[in-house]
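With one protein chain withheld, the remaining protein chains of the complex are depicted in position.
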Amino acid sequence: MMKTNNLILQTATKILLFVIVLFSIYMFFAGHYEPGGGFIGGLMTSGAIVLLLIAYDIKTVSKALPFDYKKVVGVGLLFATGTAAGGLLFGKPLLTHWFTYVDLPLLGKTSLHTAVLFDIGVYLVVIGTTMTIIQTIGESE
Amino acid sequence: MNSLIVLPLLIPLFTGTILIFFAKNTLTQRWISAAGSILMIIVSLWLAATVYNEGIQTMNLGNWEAPFGITLVSDMLSALLVVTTSLIGFVCLLYSFRYIEKEREEHFYYPVFFFLLLGINGAFTTGDIFNLFVFFEVMLMSSYVLLVLGGTKIQLRETIKYLLVNVIASALFVIAVGYLYSVVGSLNMAHISVRLAEMGQSGIITVIAVLFLIVFGAKGALFPLYFWLPGSYYAPPAPVLAMFGALLTKVGIYSIARTYTLLFNQDVGFTHGLLEVLAILTIIVGVIGAIAFSDIKKIIIYNIIVAVGVILFGVATFTQESLAGSIFYIIHDMNIKAALFLLIGIVIKITGTSDMTKMGGLIHRFPALAWTFFIAAAALAGIPPLSGFPGKVLIISSGFANGNYWGAAVVLLSSLFVLFSAMKIFMNVFWGKPETYANQEKVPVKWLLASPAILTVFAVLFGFGTEALYPVIMNAAETLSNPEIYINAVLKE
């Protein structure tokens, strides 16, 4: 295959990547009271990684991000099931959540919610699954 | 509120998740999975004992009150099925340790196995119709992976068909739930039952009932929708086949039994009449298949279809006695189908073929294997002291008592043909001139035989212990035939 010149794409990716990842993290945190959440955030992050894959090749990317995405799924599942089952220890049903308000410096009154932990699980599972699928198809070429 | 009810779901989920991290370490995977599965058996037995002593257990997920949130409900039927699932899961796991190639073990066989158990137990336990769909999908997703794992040509080909059938059935499931929601405005099955009783009979509800029958019939291999089963179940290796044959279709049957006793009990003349006709046709088709083929895998696979028909005939008759018969039979059938598939798995491993005309004389070298198969085959046909008998007696006698003479006669006759098909295997494979096979020394027969032997012993005990089990089964049947018990337990009125 002829080697194509990806200079524009690669340069743009270097900047865009951070914008996309930052926005996905914003989406993730916004998810509790506004549209957003772990699923969308995770998809957007994996979208950023896919952009990297398009701009560079699979070897470079796996050197830069040396994750085994199947294990990312595992960690995510542990987060999600752990939070879900946490309520059982306090005699509450599965998936019962708990929240409180704290005054943080700079941010002011902030709510802390165990649902965020659950959402981190969802976020990781989505990234893991999407990237595993894309890698499986991409690697065999 | 008792957290026991959720443990048969949490344990496989946790075990499966932890197993993901040990993908390359086969030995650790085996230990963890064995431990997880033994824990499941203990917990599910404990749950069944609790349900028997204290009545139906419920849990409102996320602390949302009953009709609004998702409720997990464990009545006697679901507790019994969870116990059977855990047991079969454990036994198939033991068998897999020596049967499944290292390749598969390293490619997430065990985690997916546990997610399959999670889906099955979840489908048995949930009390919410949409949550039932979700657990169905968990179960199906795992079954797709187990089916395709290994990636041989026949597996890929059959997985595509299986996937397509189930994707369409799932879309119909979503549609059926949508219709039901628009009519009753609730997803909690107990609440739907109350609403439907208030509304009385109307045409749309019958339509929805038939739509649900199509959905569950496609997953449970009911007559016009069984066509995918013989091809798809042919592809995977024996332990996976045992799990599928013993458990997956039974989830479809359980869902029919649950919805047709709890929700759609208004227009019994039409809906249950339809179910009855389909059940009888299912039996006939299954019997024809079981007799026609000379491939041992195919014969047992068609026997699954026969059993589906027999169980649903009991559900369609819809008396407490016939429901008790169906419950007896569903537990017996889960147990014995797993045993038979594991046994023919050994035979196939030894002979390297599944065509019984090419085999013969295995009884000389493997007498224990042969006699275990003989007992399992007798139990399958329902020979009196064994486990198939009490269920069939109850189903047939209540069939006659309710005037379904033709149906009951077909069930009765089907036992004869089932016995014939099973004995055909026994005579062709185990009797006759002994032949030597290339693999016969390499197969760890003793280890592999342990799993089906355990199940066969259970089949014998189940048959002889009918008297002791009778109150438990009647308890389950009573809940099925009186929806009020279920409704009161869930909605706590």
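For reference, chains read A and B in written order, and residue numbers begin at 1 within each chain.
Heads up, the rule we're going with is that a contact is a pair of C-beta atoms (placed from the backbone, for glycine too) under 8 Å apart; a residue touches a chain by one contact, two chains touch by 3 or more.
To be clear about the criterion, contacts and distances are computed from a predicted model.
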According to its UniProt record, what is the protein name of the omitted chain, chosen from "Phosphate-binding protein", "Urea ABC transporter permease subunit UrtC", "Twin-arginine translocation pathway signal protein" or "Monovalent cation/H+ antiporter subunit C"?
-> "Monovalent cation/H+ antiporter subunit C"
Have a look at B:Ile175, B:Ala368, B:Ala401 or B:Ala468 and name the one touching the chain we're not showing.
-> B:Ile175
Just name the one of B:Val134, B:Val268 or B:Ile288 that touches the chain not displayed here.
-> B:Val134
Where B:Asp75, B:Glu276 or B:Asp295 are the choices, the one touching the absent chain is B:Asp295
Chain B residues that touch the omitted chain in the full complex | 130, 133-134, 137, 141, 144-145, 148, 151-154, 156-157, 159-160, 163-164, 167-168, 170-172, 174-175, 177-179, 181-182, 187, 230-231, 234, 295, 298, 354-355
For chain A, enumerate the residues touching the unshown chain of the complex.
-> 39, 129-130, 133, 136-137, 140
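Note that in this section only the chains that are shown with their structure count from here on.
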Quick one: report the Å distance separating chain A from chain B, using the average Cα coordinate of each chain.
-> 37
Using the touch rule from the top, collect the residues of chain A that touch chain B in their complex.
-> 70-71, 73-74, 77-78, 81, 85, 87-88, 91-97
Chain A contact footprint on chain B (complex, rising order) | 1, 3, 6, 10, 13-14, 16-18, 20-21, 23, 59-63, 72, 108
